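A single protein chain has been omitted; all remaining protein chains appear in their positions.
Order of writing sets the chain letters: A, B and C. Residues in each chain are counted from 1.
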């Protein structure tokens, strides 16, 4: 296996955006039958590298080789011809097209020049079956939750029957169950001889799945070696260049049990008739399969979607907030999962993004103090490790750094209840650690933190209690002592066994 | 889950038609409003259901339907055109100055079509390749195209072959049949990879490009087709009126946008369906006749028109919020 | 009644339903015109000749107007009074109306067709000709002029300009420095003339061919501190008031608003079997320095942004119809 010739190679490639070098002299070789991990901190250049491997970007220097032959000016269609398929980090889907039309996009089967819907249906169904997508193929993708869309994106890559499959953080919005489906699938594809490049910030997945690792740091390869004999701590060491601490801070029981938020008979969106207490000083986890109504729970409490409750108490107020400004006034803050669509103003400078909650609260016509704004933004950036010029547009940040901005903007307002929707999605391991420490500190300081997450380990290690949501209800409330990945998954799928087995 | 092998035609039917059915969801309310107007119209003017009555009504609707499609096509790709009206005028004057001349109907039609495709392709090239905002490019374009129409016919005039006028705008539903053909052609186009790419190119161009969609080509093609539809509408107007008028199309610019947006086409690209745009144009057209038969005074016409347009857009929104 | 006029079949009986197919009812000129038309209808109703008036407003869109005329045919009106949005576009739908025996009286903006009962209008060519003659005379046959036209691509403005051409060609010493096309409104004319004044400092006359263009020109000269020059125009109240105020050498004619009343009256005459000629030429009333006082004396009866039209009555209509 190790002797087979590489299918896709980057040789000494470099790339700069507007004069800022992002990749310097990077080489990587993808071999058939091998899962190759690409690791690096946020902004290290991983997505940029795969964009060049797949023809979406052209390297400034160096060459891309397919089957050992250098290809100049490869375009995405040519990459597809060459059997290269990519699961993009920022999804490439179109909300108004159906699942099947999205899966076939750019590679439709034709008959007489027309899209052959019969062929498309059968091939798309095949791809969907591989990833466990059961929704009707005609469903518009816009109606799917983020996690399901991620599965469509994966199915889209599989549909192209790739020889080289590149996955850019495919599991970042997937729950444990779905991740399991994916890892099994990748294992099978590998055994069938597919070359796989796998990017993830979830190191346990990398450990379980990959045979080889390339580590990028600040745009350069710092190591390129087999994974055998390396443990997770070793991986982190490769990435950050020093000994890592524990990923999760030591858990301490919370000092208080006063309820910050208490709702009875709460309904919003998919959530039906839920009773829930959120206590000060705790990190309350929200788990479950993707798309069971967890997000509606947060949004309903936040006043962002219509919600009602038989009785409600929110930080002393005897009613649910009527809207977001009211929720903010009551000390609630919300960090959305889809940072691109809901969390950030991508075309605006980072500093403006950081200041937006302040702008929303200040008297409308009070003159702004740009000096103070800059100072505050810089301290936030330092606190969360957002590097570089804050005057750049947020879209120039890597995914993980964008997530940090979405979180950081609430910090100056010291929210009493922090509603977090998958806050570590796509965040590198060091930053995750910082965020975890921060969340525990917030809890320690008497804030209530609600952590909705698809990353089961963080629910287990970080939370005081975890509410597992299934079909719009809290199916189980697990206390810290009873927390384990198995327990959460079991509660999440209890009623769903047949479906998952399919 | 396994792939159930089954009859290929049936499978086509299933996916294609259920995708199609899914696209009705957003425009059902509009379809109901349109239906109500048709019923009201038929009730007020039973002659609508005679051959001639139907023919005449569809003739008034036809050019608006074409320009609504022309506009919707662009808006689906995230574009827009303020030059539709001028392009209609240009199509009309070209038709009215060539068809009775040596070029004849075939030559004239070819010239009209080539002009539309050409103007559209150039506009598309400027917008897509030079990355200029479509709204101003086409605003400038409207002056250039309108100027060209004035050069060809400085004042209303020209002529169309009598038989062509009678064929297209006589007492037969030729216009309606033509519309059916255009819609079928559109469905065919939308079933080509390039056509289906419109949605992706409009909504998520980066993702579409990375998926191997020829985004630029899809957008430029949309502009070209949009130009073709516009000059085609001009040709029809010339036939309908038996002559050319260099400013006849002016009102079509805003009306095409109104029809498209009424039909649920979004401005950000990739949102909405052509059937919605067509229904929107039909509503605008029906409204004129229905208000006449209800005996509205001009003041009432303006007020009612505003209310109907807002109502047709706001009602579905309300229903969405209620849910 | 015996069918005598074009399109009339003689099978329609009083009281009649009259359709008024307006192209755009918002501008003041249109509103005034509609006022005379409605007054006439009231009159005809009293005589038992008319029982209903239906009004459409095409909002400036010639295509919509065609649809509305079609609706009038569908609802079987007895007469259609029309100001056309295009000089060619409605021809075919009018032919249909004519074939159904509907009396069609087309006034102001005319359609190039003979499938109407009658067209009623002042003579646009004569308008241009007389205006040009006045100006040439005032300037002693030589000097520099600006020509202000109505919108491009519209027949009326083109016809008036064509009417002026022979006069100007016959006087080669009258030089056209510049020419514009704008909507028949004050603001665009003022803007255009101001720019032209800077580019062409020596101007001896302004040939303005209708609407409120002249008021804009006078304002432009005034604001730039220039001496006023001989100018032609139409009976816009603002222009007439400026004329008096600035003591201009002026000449104006008009498209009388009572054309609306006359067209309505004429349609009923036709339906009643009277012989109606295919073209009824309305003599151009002339306003000059001699009679401007008479017009301004009645100014208060007219809207400030409106047109002061010449007086009219039934006798005048009879006289016009008789061709005198």
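As a convention for this text, contacts are C-beta pairs under 8 Å (C-beta built on N, C-alpha and C of every residue); 3 or more make two chains touch, one makes a residue touch a chain.
As a convention for this text, contacts and distances are computed from a predicted model.
Protein name for the hidden chain, per its UniProt entry and selected from "Hydrogenase maturation factor", "Ring-1,2-phenylacetyl-CoA epoxidase subunit PaaC", "ABC transporter permease" or "Acyl-CoA/acyl-ACP dehydrogenase": "ABC transporter permease".
Shown chains touched by the missing chain in the whole complex: A, B, C. Screening B:48, B:148 or B:174 for touch with the missing chain picks out B:148. Contact with the chain not shown here comes from a single listed residue; of A:202, A:279 or A:409, that residue is A:409. When the omitted chain is restored, the residue from C:173, C:195 or C:291 that touches it is C:195. Looking at A:343, A:426 or A:472, the residue that reaches the missing chain in the full complex is A:343. Contact between subunit C and the unshown chain involves residues 25-28, 31-32, 59, 152-153, 178-181, 183, 185-188, 190-192, 194-201, 212, 215-216, 219, 223-224, 237-238, 241, 300-306.
Residues of subunit B that touch the chain left out of view are 82, 126, 130-133, 135-137, 139-151, 154, 205-206, 254, 257-258, 261-262, 266-268, 298-303, 305-307, 309-310, 313-314, 317-318, 321. Residues of subunit A that touch the chain left out of the display are 302, 304, 323-325, 327-328, 334, 336, 341-348, 352, 355-368, 395, 409.
Criterion: only the chains that are shown with their structure count from here on.
Separating the centre of subunit B from that of subunit C, both taken as means of CA atoms, is a distance of 35 Å. As a whole-number value, the distance joining the C-alpha centres of subunit A and subunit C reads 70 Å. Contact residues of subunit A toward subunit B in the complex are 51, 54, 56, 75-77, 79-80, 86, 88, 90-98, 100-101, 105-108, 110, 113-122, 125-126, 128-129, 134, 136-140, 156, 306, 502. By the touch criterion stated above, subunit C contacts subunit B in their complex at residues 22, 25, 54-57, 59-64, 66-68, 70-72, 74-75, 86-92, 112, 151-155, 158.
Interface residues of subunit B, counted against subunit A in their complex, comprise 1-3, 5, 8-9, 11-12, 14-16, 18-19, 21-22, 188, 191-193, 196-197, 199-200, 203-204, 206-214, 270-272, 321.
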